[in-house]
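Have a look at this one before I ask anything.
Note that one protein chain is taken out, while the other chains of the complex remain in position.
A, B, C and D label the chains in the order they appear, each numbered from 1.
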Amino acid sequence: MASRAILWIAIAVVVIAIIGGLAWYLSRETAQETAQTPQALQPTGEKEGCVIKIGFTTSLTGKLQKESAEQLNGIKLWADEVNSKGGIKLPDGRKCTVKLVYYDDESKSARVQELYQKLITDDKVDYLISPYSSGLTAAAAAVTDGYHKVMIATGAASDSIFTKGYQYVYQLYTPASRYMTSAVDLLLELDQSNKKVALLFENSKFAKSVASATKAYLEEKGFQIVYEDYYPPGTTDFATYIAKISASGATALLGGGHFQDGFNLVKQLYSANIKSIKYVAILVAPPEPAFAELGDAAVGVIGPSQWEPGVKYSPEAAKKLGIEWYGPTVDEFVKAYKSKYGKTPGYHAAGGYAAGLVLQYVIEKAGLDTEKAKEILDNLDIMTFWGRIKFYKEADKHGLQIGHSMVLVQWQKTDGKLTKVIVYPEAAAEAKAVYPIPWSK
Amino acid sequence: MSVVLRVENVYKSFGGVKALEGVSMTVNEGMILGLIGPNGAGKTTLFNVITGYYKPDKGRVELFGRDVTGWPTHKIAQLGVARTFQIPKPFPDLTVFENVLVSIKFSSRKLSEQEAAEEAKRILEFLGLDSHAHMLASQLNVALEKRLELARALARQPRLLLLDEVLAGLNPSEVAYMLEKIKRAKQEFGLTIVMIEHVMHAVMNIADRIVVLHLGKKLAEGTPEEIARDPRVIEAYLGDPKLALAFVERLSSKKR
Amino acid sequence: MESILEIDNLHTGYGKIPVLWGVSLRVEKGSITALIGSNGAGKTTTLRAIVGVLPTWKGRIVFMGEDVTKTPSYLRVEKGIVLVPEGRGIFPQMTVYENLLMGAFNRRARSKIGDSLERVFNIFPRLKERLNQKAGTLSGGEQQMLAIARGLMALPKLLMVDEASLGLAPKLAIEIMELIKRIREEEGISILVVEQNVHYALNIADYAYVLETGRIRMEGPANEIAKNPEIIRAYLGMH
Amino acid sequence: MVVSPELIMGGLVSGIIIGSLYGLAALGLSIIWGVLKVVNLSHGALIALSMYLVYTLSVMYGVPLPVALLASILTGFLLGIAAYYLFVHRVLGGPELASLLSTFGFGLIILGILELAFGGIARTIPVSQHVIEVGHAPIMLVQIIGAIIAVAVAVGAYLLLYRTWFGRAVRAVVMNAEASALMGVNVVRVLALSFTLGVLFAVTAGSLLSLAYSFTPETGTKYELYSFTIVVLGGLGNPLGSLVGGIILGIAEQLTSVIVSGSWGPLVAFLILLVMLIVRPTGLFAKL
Partner (left out) sequence: MEAKNILRELARGRMITNITVAAIILALLTIGIGSLYSETLSYYRETLSTFMMLFSVVLGLNIILGYTGYVSFGHAVFFGIGGYTAMVLMYYYGVNVYLAMIIAALAAMAAAQAIGFIVLRLRGAYFAIATIAVLEAFRVIVSNVEYLGGSEGLQLEASYYTGYSIAGYRGQMSVHYIAYFLLLGTVTLGLLLNLYVSRSQFGAGLRAIREDEDAAEAIGINTWKFKTLAYVLSSITPALAGAIIAWKRNIVLPEEFFSLTLSIESIISVMLGGAGTVLGTVTGTAIYHTVKTIFLTSFPSLHLIIFGITIAFIAEVLPMGIIGWLRLMSTRLRFLLE
């Protein structure tokens, strides 16, 4: 008995050693990466070297891992660019480098609160960026606002965070209430007679809040909602939902939730070949490059996106609006991102970079004075590669994003090749929207 | 003499197999009743009916003059009935001491912690288990396990004790030891005992009366002498009447 | 006479608790040997050790001249050591036919199923009538017959029957005993019986061993043992 | 919205088709639970693993799909044997908690590997999107093929258990392990093979499901939870019971979706499970 136990312990030790070694080997890469930052921190400033600490958590593990990783890439790119230029110039003339302090939150709000506390009190960071997702950001805000620390919320589209009376949290994303409204606007533009809408969203926090806002907007615009249902998270089969949509006589479908279910929904919708449906807009899934795996099924599907590499925000556009342009152009950002990570940035990455950019703007104007930073943010109205950024300043929805708006992408087939193009708003559009969706012909 | 246990016309069957078919018997206060019969005769089933594990299909069970048919086991136990199990069921991850202590705690007596521990110790000493008090019950051998089974039953200070083959698997000296203890326990605790037993000489020696079950029916009842001479019993139980008679002779001669 | 099974100084038990303290016995080829003794003496344990479902702690088991002490039980069955267990151990949710097929599970027996079935039905015609009945619904006597029949399906060279008369009415028990005797006569299989009922066992056996608390107390031709008053001491544990 | 008989019909048919796949997924859990008395909490992870095996082979390495499916199933077989000796053998006959935890641990290891290798993004295997429409409900051809295979596997499993030497040995071990040993059955080997068989069914189900839907490492969880219900519904170790149980669950889920709302679907599954556990924990059908 005992000898067997020893054997087992031995096996376990060996296995753990192997895995540990593997882990060390795999983590070497990231370790080197972080090791570079202090090198870049060498004092280059005129007076004395100083370091600005930016803190946040990111979901290296758990269900938000993928989106979070891209957001982190964006933030890292920003920090590298700033540091390679010697840092940010403060109002007092000092030039300070940026140090990112971040931890893994496992996609769990319990960890988020623990870690933001650590960032503020232990690591004594100067400014904060939110974790990815609304749920985690809500949890983080409950900690950070009490300490009067400015937090730029990126990857968090929920409206409700900003109705809680927080004073130091600022949202970069277009809020959920406006997530799908442009898809409704586009439909109005394309076809005045298409009024029978089916709503099929995931029964999850984010999708549900988009759904209720969209529903209200549809009703306001005189649409008739002929079908409304919510599917449980993790749903893979949509046959009965599609049957009911088909039977409802809907001519447009708005819905979705996460990538996987949106993907399956479109796949099965296409196979079902419901001729009556002329317009399909799906949450989250379409902007993902992996959506192209659907092939023909993807053609004509529209999806709202916070940002796309093809957006047409430019200093000229800013000038037209009479607001300041700040930071790199869209092309500069895309090029820099591509050269660092070898792939085209998506909106999560862009959001991460933009969060850094906003902080950079604030630091240049306000230094490390939080109250001053708050004042600047409250009155901010600029345009960047991310688009227009302006926050709601009254207490009832303080910090809510009101400047930025979504773009709509549509998968189109040009010369037999499947591509994702921006179709709305007109100012940003790369091509005209295909209508009706090809399968209904 | 008051009647402690009365079983009346009890039937019990399991999915078509008739385990008990109209068994009746009466146990008076202070007696030891032996319950014998070949394996599968329904003896343990009868115990389970008396202690409330099984509800009889028909018939009634009376304890201390109260009809307890269909009562839950713990309520019957609280009336002052203790039993041992054919396959001992000690609480394996508790020590011998803890096993007895638990049993004391749930007897009707109200004892302080100190008194309960003293009582447990007394019972362990009585059964010669004091040197094993700190062993886990799962580490005991069969003989000690059987003693613990008895200790736990006695710890309840019962009025009626049901023993299910407490001697099975013991060697002759262990059997003698147990018999001695059962006799002494009967005196000291003022017990009434019903015992299922296969070790014939033991039951013949110790029982005041014997009931023979066979295929779920009561085959015979009487004093050990009567039972030993009953040809039906001999036929059913031992097979060869001649052989059986031979040992009854020996038995009688030894008693004298 | 040639012996089919020889056990030398067998020690075994359950967990750490010893039950057998050096049992030695022989079964002659073609004989019926009885192993009797009181409850808990170790009779069933002996049989389980012989068939190999209990490991041997010490001692030797030789079957047909071959040492099988270390052979796993499923290979011993294939060599022809077959035990009809106490409590019958039939498979209640299987039909009678499937139970019989399970009997012929070992490779040697599988190829001769047709013959075996015929022979078994010859001895137990009642089973043939209930071929598709669930074994669990048979009466006690029929279950015992099925258990023995299933044992025969394995083409045993040594058939061990544990407590065949258990829980049976005397008439039925006698019938079973006669069947066991008939099996020896018609099939020439060596048989080792364990019985709680001394009379039954000694009646059909040629030779008998008396087991007491894990040791052999006595042995001899069955008819002599039957007459020996000492048997009462051993069997009933009297002093 | 009016629920027309046509929609009900569609719900019924898709319930039967999807239910057959649930049944197939449950079959593996059922065999292991029925024979070894172990609730295999790595079941969902194994289902997910097989999906990624098919994906890796057919999408990443371009192996023809049928070959990829067979290879995935074969890997499941080898994995099953290894897993039995590493994670199950030692905890057999012990307290439930030990086997629950050790199989759960095994599941975590698989999930960890999948997360590490593939991350959280959904993957999909491109196959024909042809559908057949019943009562407006689009039913994919691959689903129908899957359902047919599910029925075939269930019937095959039934025949295996009731018509072969191995199957009889398995059932014998379930009823009385010691008596089976006395018949010359190598009990440990039967247990190991039964576990492997269970794993085999799980990976078969996973491989088929991977063709119909996209998947992530967590996809298996839903099938695992549903499988509990189905096994309790259909009786432990009974292949046809699993199939019928799966179909009952599929119909219940799809009809809930048609008549009430899809978001209540899972509740129906858990309520069926609770009611069954209380009313008839042995299942609707005889166990093995």
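Methods note: a residue touches a chain if its C-beta (ideal position, glycine included) is under 8 Å from a C-beta of that chain, and two chains touch if they have at least 3 such contacts.
Model, not experiment: these values are computed from the prediction.
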Touch partners, limited to displayed chains, of the chain removed from view: A, B, D
Sole residue of B:Val3, B:Met31, B:Ala133 or B:Ala176 that reaches the chain not shown, by the stated touch rule: B:Ala133
Identified contact with the non-displayed chain, of A:Glu114, A:Glu324 or A:Glu364: A:Glu114
Hidden partner chain, touching residue among D:Pro64, D:Gly105, D:Pro126 or D:Gly156: D:Gly105
Residue touching the undisplayed chain, where the options are A:Lys89, A:Lys164, A:Lys312 or A:Lys393: A:Lys164
Touching residues on subunit D - with respect to the absent chain: 33, 37, 39, 86-87, 90-91, 94-102, 104-113, 115-116, 225, 228-229, 232, 261, 263-264, 266-267, 270-271, 273-274, 277-278, 281
Where the unshown chain meets subunit B, residue by residue: 51-53, 72-75, 77-78, 82-83, 85, 89-95, 97-98, 101-103, 105-108, 113-114, 117-118, 120-121, 130, 133-136, 152, 156
Missing-partner contacts on subunit A, residue numbers: 5, 8-9, 12, 15-16, 19-20, 22-23, 26-27, 60-61, 103-104, 106, 108-111, 113-115, 117-118, 120-122, 135, 138-139, 142-143, 145-147, 160, 163-166, 203-205, 207-209, 230, 232-233
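In the analysis below, only the chains that are shown with their structure count from here on.
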Shared chain contacts [subunit A and subunit D, defined touch]: none
Geometric centre: closest chain by C-alpha means: D
Intercentroid distance (Cα basis), subunit D paired with subunit C, Å: 43
Distance from subunit C to subunit A - Cα centre to Cα centre, in angstrom: 76
Chain-level touch network, classified as line, ring, star, complete or other: line
Chains grouped in pairs wherever the two touch, ordered by label: A-D, B-C, C-D
Contact set on subunit B toward subunit C in their complex: 16, 38-41, 141-142, 168-172, 175-176, 198-202, 215, 235-236, 238-240, 243, 246-247, 250-251, 254
Complex contacts: residues of subunit D adjacent to subunit C: 165, 168-169, 171-172, 175-176, 178-186, 286-288
Residues on subunit C engaged by subunit D in the complex (per definition of touch): 51, 53, 72-75, 77-78, 82-83, 85, 89-94, 98, 101-103, 105-106, 110, 150, 154
